[in-house]
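Complex shown without one protein chain; remaining protein chains in place.
The block that comes next holds chain A.
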Amino acid sequence: MQKKRAFQIEAFKHRVVVDPKYAEKTWKVLEHAIHEIYNHNASGLSFEELYRNAYNMVLHKFGEKLYTGLVMTMTTHLKEISQSIESAQGEIFLDELNRKWVDHNKALQMIRDILMYMDRTFIPSNHKTPVHELGLNLWRDVVIHSSKTQARLLDTLLELVLRERNGEVINRGLMRNIIKMLMDLGLPVYQHDFEKHFLDVSANFYCCESQKFIESCDCGDYLKKAERRLNEELERVSHYLDPRSEMKITNVVEKEMIESHMHTLVHMENSGLVSMLVDDKYEDLQRMYNLFRRVPAGLTIVKEVMTSFVRDTGKQLIMDPERLRDPVDFVQRLLDLKDKYDRIITMSFNNDKTFQNALNSSFEYFINLNARSPEFISLFVDDKLRRGLKGVGEEDVEVVLDKVMMLFRYLQEKDVFEKYYKQHLAKRLLSGKTVSDDAERSLIVKLKTECGYQFTSKLEGMFTDMKTSHDTMQGFYAGQGAELGDGPTLSVQVLTTGSWPTQPSPPCNLPTEILGVCDRFRTYYLGTHNGRRLSWQTNMGTADLKATFGKGQKHELNVSTYQMCVLMLFNNVERLTCKEIEQATAIPMSDLRRCLQSLACVKGKNVLRKEPMSKDIAEDDAFFFNDKFTSKFFKVKIGTVVAQRESEPENLETRQRVEEDRKPQIEAAIVRIMKSRRTLDHNNIVAEVTKQLQSRFLPNPVVIKKRIESLIEREFLERDKVDRKLYRYLA
């Protein structure tokens, strides 16, 4: 067999590189161009030619050579630059750095333009760093991180910041450029080479400074300085730092200047929070609020100190026996206190809800420390509605009433307030002393929206009674006026039993002159209304008497019904003893004493003369008609000596009545709850009852327990046979 001839297959030459030194030559051209670019001598270069050369190198698989060549050339240039920057002396160091950085950026842009094709094709497919990024990285490694420059740059920057903090003017533009350079080199460079140290140095600086300030300044000044420093740092960030540093540097200032000293500041003697509150230093307070808001727990401290101070102040006010003598003044002081703090919260604390809540809870706390607060508030309203609001515009009335409502909201024992309010309202209505019907009704509406319909239904009933009485009287006189002739004019207010806080009192003996017309009215009224009973409340009426004195002087006397009865007796006799008057009129002795006191012992109103001339009334004292009575007024109002505030026993009585009234309410609440829940344990019942009733009063758990027991007795509830703590509802 013939041996097959072995073929030799030559490698296919797909490309003929004409010049073996082609790559070297082309690179030389490009390298030269890069030199020229760095030497600001690019005007002689042909962009097209360089672009084509770079393209050809990549195309002919010399991309790697081109890339490594670029890295080496750029590194060499950057080393030169680095040396020239290092040799820059003193002040011009940053200038030089900045100038070279601008140059480098421009050169880098041009180099990238030439090598665009490599950037687009060779670099992504070979996972190299793109030219622009490469230029930045080399700048970072060769220039910024060179052993001499790195520390010097940081020191220079920090020193400039320090000088600016100390009030010198620095070249912010240059500073901005350098910082911008660090940021362009990547966030980590900025953070590690500058920001970290900047924050450390700042913390140190502010730690020392705040220590100095706290020793030498009062609280207000300190806060002003802290605020100014904070603003300076914000300004610094906006001028030449990365916006992301803002949070960090403000945190440093906040921590060093505020957080570490906040307790000292708040409690600073003579200038801390308390004295700011006392002196209404709105600006200082606002500054404190704004600064403390920035640090954790800052506002909590402010709030706590304010709360405890308000509580103390309030407690002092509430407990001061001096103040308790004048309820109107007492309430006015409460309102003033509230106004003061409301103003502080509005003007200085940004209307912060949490501060408002803290203030409210403080008021609630100390107002309820005094069991008489409900009474006093009602008295305050009474005073305002009697005379306080005279000549005051409608809107101002609303303002006063709203404030009262605000105090009312703090009350836990709203039912006590209701009780007093009813009494006071009754007095106002019956004596016709109320200044403005609108104001009265407006307050009722407010109470209604606050506490619901049932709270005010009786109060509204009182107003209805007044209205119907007015109509009845008109009817009475329209029908019978002619027959009455010119006898005494009668005005009757028919009050529904139950709506009014009347204490039953035995009727006194009315003078015969009056009795006639009274009986006529009774017949008229009972004739128009079937099945009703009328009884006279002589202890509550008033009368106008015409009296002629010694020298023919005529006066109109405005007196109470009791006083009228007494005076009418003197139409027929000169002298009567107290005992005789009591027998003739049947007025209870305690009332009679007061009544006589006001007729005989008040200067300028003494239409009766008393023997002996003492203040106290004894049973045997004699009374005469005072012939010599004079007054410059035609109308003389003779008040009754009444205790405006309740006396101690009356007070106890009111409380007892309130307690009595609460019982059915508690029972009703228990039954309501049990009806829906069927079974419930003791603690839950107490909790729910308290919740249901707290809009009216705070029920005592012991009382609730008693009511439950009473309900068990009456077989509304039973105890569970196994679990004695569990109650069942019996339908």
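For this structure, a couple of remarks:
Here, a contact is a pair of C-beta atoms (placed from the backbone, for glycine too) under 8 Å apart; a residue touches a chain by one contact, two chains touch by 3 or more; residues count from 1.
One rule holds in what follows: contacts and distances are computed from a predicted model.
For the chain that is left out, the UniProt protein name among "BTB domain-containing protein", "Ribosomal RNA-processing protein 43", "DIS3-like exonuclease 1" or "CCZ1/INTU/HSP4 first Longin domain-containing protein" is "BTB domain-containing protein". From the options A:Val29, A:Leu45, A:Met347 or A:Met466, the residue with contact to the chain not on display is A:Leu45.
Of the listed positions A:Tyr117, A:Tyr240 or A:Phe623, the one in contact with the omitted chain in the full complex is A:Tyr117.
In the full complex, chain A contacts the hidden chain through residues 42-48, 51-52, 55, 106, 109-110, 112-114, 116-117, 120-121, 124-125.
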